[in-house]
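One chain of protein is taken out of this complex; the other chains stay put.
Now for chain A:
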């Protein structure tokens, strides 16, 4: 197997890229056609043609609206969000050398939602536009990262302390969110804020994608540029430095990238747990630990997983939409337990 990996193996790469594309296309198709209103595939195609190229094909206005403005934007957002969170998880696991690290468990998502909620409720006068909301989320996620870094450094900096620090940070920021909501929010605002606590793709519209797409793709590009450096962290920061990696610069760039990706996603869809944890492990199982393969695998697997999870959240209970975080937690919590168990009992 490792001999096949020497040098670029173009047929295998092209095959994997095709496979990834097909998996994404199939899951988006499913997301567009499945739902309260079942829509045949060819109607979905016609609606897509109308929406993208203004073809004027015969589709009822309701179906056109449901497919193009509601389900397609929602599916693409779910894909971007799943990909970005999985990527963030893979980066955090490599940099912190802890298999349990991910934005949700480390409190970065909680920090981002505190920031978003603070902007939404305290900054009403400025106007809760998407941009300032994301800026608030970004400040919050950076603050959470800083709290985690300080706490874990104070506790000796060992990689298992990072998770404890993350738990503390998430409690802290969730408490801050709850304080802001209970003391300052109107009843209507409070209902809206519930949206951030478990994640929701319901409010997604096309303009959200104009922000999320560049963030996810540029974030992915930055991570890919550091794939070799991430491999070098396998034996710790000193080992990485002795292999010529500029440890501090790589950490700052990648932590910031993770914070921005998480903040962007949280500001649009709220906090969604466990995706960043489960997907990198599944992807490692599929393509191995080398980050040059792992990171693209995380992006695609995360996207497919989240799109499918979103379909489940819509159809699991008729007439109701489950928060997406509930679905990911149903899959993620057992996976978390499994990883925890395996980390305690190395083979």
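What we mean here is this: a contact is a pair of C-beta atoms (placed from the backbone, for glycine too) under 8 Å apart; a residue touches a chain by one contact, two chains touch by 3 or more; residues count from 1.
To be clear about the criterion, contacts and distances are computed from a predicted model.
> Missing chain's UniProt protein name, "Protein-disulfide isomerase", "Histidinol phosphatase", "Thiol reductant ABC exporter subunit CydC" or "GMC family oxidoreductase"?
"Histidinol phosphatase"
> Can you work out which residue in A:28, A:245, A:278 or A:329 touches the chain that's missing from view?
Once the missing chain is taken into account, the touching residue is A:245.
> For the full complex, which residue in A:150, A:225 or A:252 touches the chain that was left out?
Selected residue, touching the omitted chain: A:225.
> Can you list, in ascending order, the chain A residues touching the missing chain?
Given the touch definition above, chain A has residues 1-2, 5-8, 97, 99, 225-229, 231-232, 234-236, 238-239, 241-246, 284, 288-290, 343, 346-347 touching the missing chain.
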